[in-house]
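All protein chains of the complex are present and in place, except for one that has been dropped.
Letters A, B, C and D name the chains as they come in the text, with residue numbers starting at 1 for each one.
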Amino acid sequence: MEAKVEDRPATTVEQPAEPKEMGDAAPSALGELKMKATDVNLWYGEKQALFDVNLEIFGQSVTALIGPSGCGKSTFLRCLNRMNDVIDICKVKGDIRLDGEDIYAPEVDPVQLRARVGMVFQKPNPFPKSIYENVAYAPRLHGLCATKAQMDEVVETSLIKAGLWEEVKDRLDAPGTGLSGGQQQRLCIARAISVNPEVLLMDEPCSALDPIATATIETLMDELKENLCIAIVTHSMQQAARVSQRTAFFHLGKLVEVNDTSTIFTNPSDQRTQDYVTGRFG
Amino acid sequence: MEAKVEDRPATTVEQPAEPKEMGDAAPSALGELKMKATDVNLWYGEKQALFDVNLEIFGQSVTALIGPSGCGKSTFLRCLNRMNDVIDICKVKGDIRLDGEDIYAPEVDPVQLRARVGMVFQKPNPFPKSIYENVAYAPRLHGLCATKAQMDEVVETSLIKAGLWEEVKDRLDAPGTGLSGGQQQRLCIARAISVNPEVLLMDEPCSALDPIATATIETLMDELKENLCIAIVTHSMQQAARVSQRTAFFHLGKLVEVNDTSTIFTNPSDQRTQDYVTGRFG
Amino acid sequence: RDQVQIAGSSTVLPYAQIVAEDFGKTYSKFKAPVVESGGSSAGLKQFCKGVGEATIDIANSSRPIKDKEIAACAEAGVKNIMPVRFGYDGIVFATDAKSDAWALEPKDVYLALAEEIPVDGKMTANPNKTWKDVNDKLPDWKIVAYIPGEKHGTREVFEEKVLAVGCEAVGGMKAHEEAGMDEKAAEKACVKVRKDGGAVDIDGDYTETLARIQSNPEGVGVFGLSFYENNTDKLNVATMSGIAPSVETISSGEYPVSRPLFFYVKKDHIGVIPGLKEYVEFFTSEKMIGPDGPLADYGLVPLPENELEALQEEIEEGKVLSM
Amino acid sequence: MTDQTASLASFTGEEAQKKLRKRHRAERRFRAYGIAAILFALAFLCFLFGSIFSQGWSAFLQTSIKLPVQFSQEVINPSGNPDAEDEIFRANYVKLARVALYKELGVDADNRKERRAANDLLSRGVDVQLRDMVLRDPSIIGKTEDVWLLASDNADALLKGSIDRETPSDRRAMSDQQVAWIDQLVDNGDMKKRFNTGLFLNGASSSPETAGLGVALIGSFFMMLTVVLLAVPLGVCAALYLEEYAPKGKIADTIEVNINNLAAVPSIVFGLLGLAVFINFFGLPRSASLVGGLVLTLMTLPTIIITTRAAIRAVPPSIREAALGVGASKMQLIGHHVLPLSLPGILTGTIIGLVQALGETAPLLMIGMVAFVVEYPTTPLEPATGLPVQIYMWASSAERGFVERTAGATMVLLAFLIVMNSLAVYLRNRFERKW
């Protein structure tokens, strides 16, 4: 396992001949390999949005996806829990594995998959229900709690983990939509982690939030990554630098480069990455 | 005029006894005093959103409004061109002057005022019309162009100023909604400057944009400020630092501190400002 | 099914209603029949759908059944049809109650409403604008007559007994024939009504005609006698060739414009559908359609005594239409 | 800088002020148009309601005559056998009423003409009224009791003023003598207008004073029940399928156009369809409210589908994504979020559809529901009519008494409508949730 740490290459898709020989091993700094996308191509109708994307996501770490607008970050993220199935015209080719199991295999049930790979969206989207019900929704769906006491516990733990407990513990019956933006986003995170997903996908979770709320959520990610694997899309270089261990740079539907975050920001191997992270792009 | 440059105080509303004796003079580094708000209080129904805000905005400069979410930045900005009139429950008290003239005076026509004080919103909101029509909308409203040739010129100048001309000059008839996010935002800026407003208010104009688009718009602001006076709301300290000459920090509906941007970021006089700009807030 | 089902003419409907209601009152054993209104043609169409419980038993009609309909009926298995001609409907001309009583002749009506009238032996488009133009004794009203629309059988009677007669009287018939038409074509041309707003077709009921006269008090309307009798205070009836319409003058044949009313019974249903036979007998009893019965009260022109007896006999025998 | 001043001038100059004033005038005009539009529509509504009410309110009153009726044994049950039901059923009850009336008015029983004139004061329905009393309580036979008997429609009309006393008596439906009698009865307090319960309870009748909406109300109730039970679930299910499942494309477009088009099909064509399918093909009985309900179901289905689809479409995609993102299945998404959130819209559509169905006559014509039905239906398979049908039939009746009843029945229908509308608005507000 350790042997391969050093030669984990900066995967540059522009050099397709280059062998990606990582196997299932992961670098020691990160957790073990959790998800692996191989040659993912994706079309919206006629229009191709992703081109041969190859990316690994490791446990106990945060992977950041960055890139200019419309480059396919969200699209790729949504492939990872098959949220793209919902879009009629969307067609995916390629191989995406979770713990070595192909998630696009016919026998895989996307509903079950999404319980394992949770998602938090750019705009906070709590259900128009009470705070308690928002968090209890998923455990109830999946029948995780037999008793009310268990459920109470799950709700409390999730809210504590999401750093919201203190603020809402006295008004669990208040509507979730009545919270402030940052609180709502944390509520959505609580909702997502209530079923103990193995992977958490976050699509620009902080873009609607002020710095304070952003900081809370970044801290939260730091804590969460101990137990699960996080992939986050962000527009903010700073945020990517602060929270992630690995960063992938997308451009025009292609994965240009993926590497340790520090490497990407200090010493990227592709000129486009360099230009982008230093703001000289375009 | 120059005499007062040095003693322009860091207006801290917590010290209400302090005399604000600036008159109409502006510091030499900035342009002349353009807008002046005195003791502005604002209520949404029962709830007070602004408390005794006193703020000057100077020409040929960018003033940044920063502060945590919900502190009243947008609200204050909207006072400056009476966009708050649109909200039924909103009640404003205090005195806001544009070139020394009270904009809340009964004889002032908000319609005319808004032509002089333009606004750009957080989410790009082009009209569902062609690019050309989007820009020509306001000049046509105010009857500024008698001939088609004049109109063409106004549209072209505005688009050039907004840095969009090169990208769209071949498809002025294409719908404005078909542009990318950054382009849409620049289109909205072009639309706003098409009637040569004296003040341009921008409410988080870049929060929906990627860094490249953000950079374009920041450059644009830099150029625009030569001819007009800009007030911008932003969540990003970096952006405030990059583009503005003066920065005002709001907290809980109060204006805590306003000063040169460099002073605010390096040597604020209020502890809360200090905490906020260094991210230690809350 | 324990109720007799009846469908058809809206003209016959009020009479059938009265009979049905009284039938229900008189026979404790049977429920009152259900009487649908939908027009003679619709009723006969239902009638000729076939026999059996799912089809209607009686079709009311304000005209005799046509041969083609009999054939269609037979094809669907409805072979034994008992025709019942139970009375006459008088057709009257009336104006708003506030006007003076009119004395009309068929030729006045023809000259007022026909599309073309003979002027000096030549057919020309109707030049008459007011009733006074037509006949000096009539008031100086703009010609607007509300006549039954073409879906109504009454229209046919109106054409045949008023327009055609009037046409003949003023020599229109002759003028047409001289213009080179054969007899049939001339007859057709005679009964054509003007289309410039002088003659307004009414497809609805007489209530509509009444409403129109009330909203245009210079209008002349064509009504059923029964309707007029119920609204004597709102309408002023015109005499035709000097005869005032009434139950007596019509049944004696003096008043010329009337038409027979019918209902048709499926003989095969008699005995199968409870109450059917009793209903038919009840309807044709002296008590109902006799001169003192409720139908005559309502405005039905009853059959002369001998005809009524013949009818009752026919029903007793179960006489059916010959195919 | 130069164009800045230019623009300043262009905003503050005399010319500009003039332009501005013009724009503000346009603004005021525009606003006035809006108010005028609403006022126009409301004025029309008031006008309409006013003309209906002024005609219809009197239908809720009905003139009756109080007479001491002697329930004589010889007339009702001459055989003396209390079990002779048929005899009691067929007894000449009219005679009882008439005898009482003659006595009250002092009519010469030998004068046939006078007798007939007096008879005309009583409704043709008094026999049923008296018979029902006897059947309900046979012990009444042999006694004399004060009974409020229905007056004839002409007497009623005279009291309500719709027969003009000034009309010359040869043209008036009531002779001078009859008028005098009526005045006498009214003066004695034996004749007055009482609340017309019969309007709500009686079945169809050929005479206005005994005609009522009973059968129509039951028929309308059965039909609305059928529509609610069938059209609402079917419409909502169809809308769900089309919005949530049906693959977008040519087929979906075809179905959409098809449903929109069904909304434009004249209602009588639905009647033709109902006749062909439900009566001729499935052999359901004619004139049955079940068939009426089925036809109205088909007719309202497009409305419900169209509005429900719009409501479903309005459920924000973020909620869908949220639910799917935590592993809800499609059905769970629908059951837990889509349906509850679109409920107000679905309710609106349902009510619009029901209201339309409630007021429809033409399709019922084809399936035999525009009919004269005396007996109450007890099941939806028995012959019945509906409220609009009754209005339609009364509107085309010759008797004067039906004119006010037509308007009265319309008032009943409007009351229904308003109740249903308020219910809809109430439910809409209750279920409306902000997100």
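Details
As a convention for this text, a contact is a pair of C-beta atoms (placed from the backbone, for glycine too) under 8 Å apart; a residue touches a chain by one contact, two chains touch by 3 or more.
In this section, contacts and distances are computed from a predicted model.
Hidden from the displayed complex is a chain whose UniProt protein name, among "Hydrogenase assembly protein HypC", "Cytochrome c oxidase subunit 2", "Phosphate transport system permease protein" or "Peptide ABC transporter", is "Phosphate transport system permease protein".
Partners of the chain left out, restricted to shown chains and counted across the full complex, are A, B, C, D. The omitted chain makes contact with just one of the residues D:Leu67, D:Ala151 or D:Leu242: D:Leu242.
The chain omitted from view is touched by exactly one of C:Ile202, C:Val280 or C:Leu295, namely C:Ile202.
Only one residue in the set C:Ala103, C:Met181, C:Ala211 or C:Ile243 touches the chain that does not appear here, and it is C:Ala211. Which of B:Asp88, B:Glu107 or B:Glu166 touches the hidden chain is settled by the complete complex: it is B:Asp88.
Mapped onto chain D, the interface with the missing chain covers residues 23-24, 26-27, 29-31, 33-38, 40-42, 44-45, 47-48, 51-52, 233-235, 237-238, 240-242, 245-246, 253, 255-270, 272-273, 275-277, 298, 301-302, 305-306, 310, 314, 329-331, 352, 355-356, 358-362, 365-366, 388, 391-392, 395, 406, 410, 413-414, 417-418, 421-422, 424-425, 429.
Residue-level contact of chain A with the missing chain is found at 109, 111-112, 141-144.
Although one chain is not shown, part of chain B still touches it, namely residues 81, 83, 86, 88, 111-116, 118-121, 123, 125-129, 137-138, 141-142, 175, 177, 188, 191-192, 195.
Here is the rule we go by: only the chains that are shown with their structure count from here on.
Chain B and chain D have CA centres that are 61 Å apart. Distance between chain centres (mean CA atoms), chain B to chain C: 84 Å.
Those residues of chain D lying in contact with chain C across their complex are 85-86, 89-90, 124, 127-128, 163-164, 167, 171-173, 204-206, 279-280, 283, 285-287, 365-366, 368-375, 383, 393, 395-400. Interface of chain D with chain A (complex): residues 247-248, 316, 318-329, 332, 336-337, 341, 433-435. Across the interface of their complex, chain D is touched by residues 81, 83, 86, 88, 111-115, 118-121, 123, 125-128, 137-138, 141-142, 177, 188, 191-192, 194-195 of chain A.
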